[in-house]
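Can you keep this structure in mind? I'll have questions shortly.
Here the complex is missing one protein chain, while the rest keep their positions.
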Amino acid sequence: MSIEWYIVLSSLLFATGAMGILLRRSPIVILLCLELMLNAGNLALVAFSRMVGNEEGQVFALVVMVVAACEVVVGLGLIVAIFRRKLPLDVDELTELRG
Amino acid sequence: MEAVLFFVAAIGALGGAIGVVAMRNPFYSVLALIVHLFSLAVLFLLLSSAFIAAAQVVVYAGAVMVLYVFVVAYVGSGDESAWEPLPGQRLLAPLLGAALFVELAIAVLASSLLALGSDGPEVGAGFGDPAAIGYLLLEKFLVPFEASSILLLLAAVGAIVLASRRREGGRA
Partner (left out) sequence: MSSTGWAWLVLLLPLLGSVSVALSFRAVPARVAGAVGTAAVGAAFLCAVAALLSLLGDDADSRHHASTLWTYAQAGGLEIDLGIYVDQLSVFMMLVVTGVSTLIHLYSFGYMKSDEGYHRFFSYLNFFVFSMLLLVLAGNFVLLIVGWAFVGFASYALISFWYRRTTATGAGMKAFVINVVGDIGLVLAAFLIVRELGSFDYETVFAKAPEVFSQGGWTVTAICLLLLVGAFAKSAQIPFHTWLPDAMEGPTPVSSLIHAATMVTAGVYLIARTNVLFYLAPTAADIAAFVGLATLLIAGTIAIAQTDLKRAIAYSTMSQIGYMIMGVSIGAYSAGLFHLMTHAFFKALLFMTAGSIISAMANRQDIDRMSGFWKAMRFTSIMFVIGGLALAAFPLTSGFFSKDSILSFAEARGGMYAWMAVGGYVGAFLTAIYTFRLIFRVLPGRPCEEAQHLIESGELYHGPPINPATEEEEDTDVGFPGAHHHIAEQSWPMAAAMAVLAFGALFAGLIQVPGVDNVLFGFLDPAFHDSPLAEIHPSVGAEWRGLAIGAVISVLGIALAWFLWVARPELPALFRERLRPVYLLCLNKWYFDEAIELLIVRPALAIGRFANDVFERRVVDGIVDGTKGAVGGAGGIVRVVQSGFVRTYALLLIAGFAGLALYFLVVAS
């Protein structure tokens, strides 16, 4: 398969993840959709690395994975903290940071 | 052969993605994401990136998803209410998603980057090997490597701080 198939697939997965963020209200699911977008990026990176012919894109993808892992850790910690304070786990309810 | 594998993996990935977005129960969403991740690993293998595929399975599907499972189990899977407080959101979201996909697709397909249309150059057997990745990490990308390890440390500390219980008599 030529590389463009992978890139198009990656953009489709990215768009799906974006749509999911806009539609879902539970913070956990929003984080999961964020994972989708990150992985779509990873796919694109690896595909380009295959296209160029060296592994630098793959190293980039590795670092993205590390960042994603850190972000998940902190995000889930936040969710646990919110849950502990008995606040509703719903982004439409958590609106105190407003003008 | 390769095409068949590609399409199977692609459908798996896509299905998992749609499952994440569509499932009511967050636990099911987590499971859908795991399926999505495995499909992506297959796609990586198809792109001759063995190490990344392995890392995907072990780190992502293995560790990160386990984290998700734990939290969902702790927090409980509350269903979301059907009522949408933001007007137009239910309409705009798929629209924007579609717009995004179309634009990116056009950008890729009409791109003047001719190499996209090919399968990529001939690569040796050691392409995507741990050894190759290792060399790059320790030589060319040493600083990003070290930086990401610091980042991991920070995240770990942050998580502990966030999730710790307040002392008795402290602020609510």
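Order of writing sets the chain letters: A and B. Residues in each chain are counted from 1.
FYI, a contact is a pair of C-beta atoms (placed from the backbone, for glycine too) under 8 Å apart; a residue touches a chain by one contact, two chains touch by 3 or more.
From a predicted model like this one, the values you see are computed outputs, not experimental measurements.
*Asks:* With touch as defined up top, name the shown chains that contact the chain not shown.
*Replies:* Counted over the whole complex, the chain not pictured touches A, B.
*Asks:* Thinking of the whole complex, not just what is shown, which of B:A107, B:L138 or B:L154 touches the missing chain?
*Replies:* In the full complex, the listed residue that touches the missing chain is B:A107.
*Asks:* For the chain not shown, which residue from A:M1, A:V52, A:V67 or A:V91 touches it across the whole complex?
*Replies:* Going through A:M1, A:V52, A:V67 or A:V91 one by one, A:V91 is the residue touching the chain not shown.
*Asks:* Among B:V8, B:V66, B:A99 or B:I160, which one is in touch with the chain left out?
*Replies:* Considering all chains, including the one not shown, the answer is B:A99.
*Asks:* Considering the whole complex, not just the chains shown, which residues of subunit B touch the missing one?
*Replies:* These residues touch the chain not displayed: 85-86, 89, 92-93, 96-97, 99-100, 103-104, 106-107, 110.
*Asks:* Could you pull out which residues of subunit A are in touch with the chain that's been left out?
*Replies:* Looking at subunit A, the ones touching the missing chain are residues 18, 21-22, 25, 30, 91-92, 94-99.
Definition applied: only the chains that are shown with their structure count from here on.
*Asks:* Need the CA-centroid distance for the pair subunit A / subunit B, whole Å please.
*Replies:* The answer is 6 Å.
*Asks:* Over in the complex, which subunit A residues touch subunit B? Could you list them?
*Replies:* Interface residues on the subunit A side: 1-9, 11-20, 22-26, 28-29, 31-33, 35-36, 39, 42-43, 46-47, 49-53, 55-56, 58-59, 61-63, 65-74, 76-81, 83-85, 89-90, 92.
*Asks:* Provide the residue numbers of subunit B that touch subunit A in the complex, in ascending order.
*Replies:* Interface residues on the subunit B side: 2-3, 6, 10, 13-14, 17-18, 20-21, 26, 29-30, 33, 36-37, 40, 43-44, 46-49, 51-52, 55-56, 59-60, 63-64, 67-68, 71-72, 74-75, 78, 80-81, 85-86, 89-90, 92-94, 96-98, 100-101, 104-105, 108-109, 115-121, 123, 127-128, 132-133, 136-137, 140-141, 144-145, 148, 151-152, 154-156, 158-163, 165, 172.
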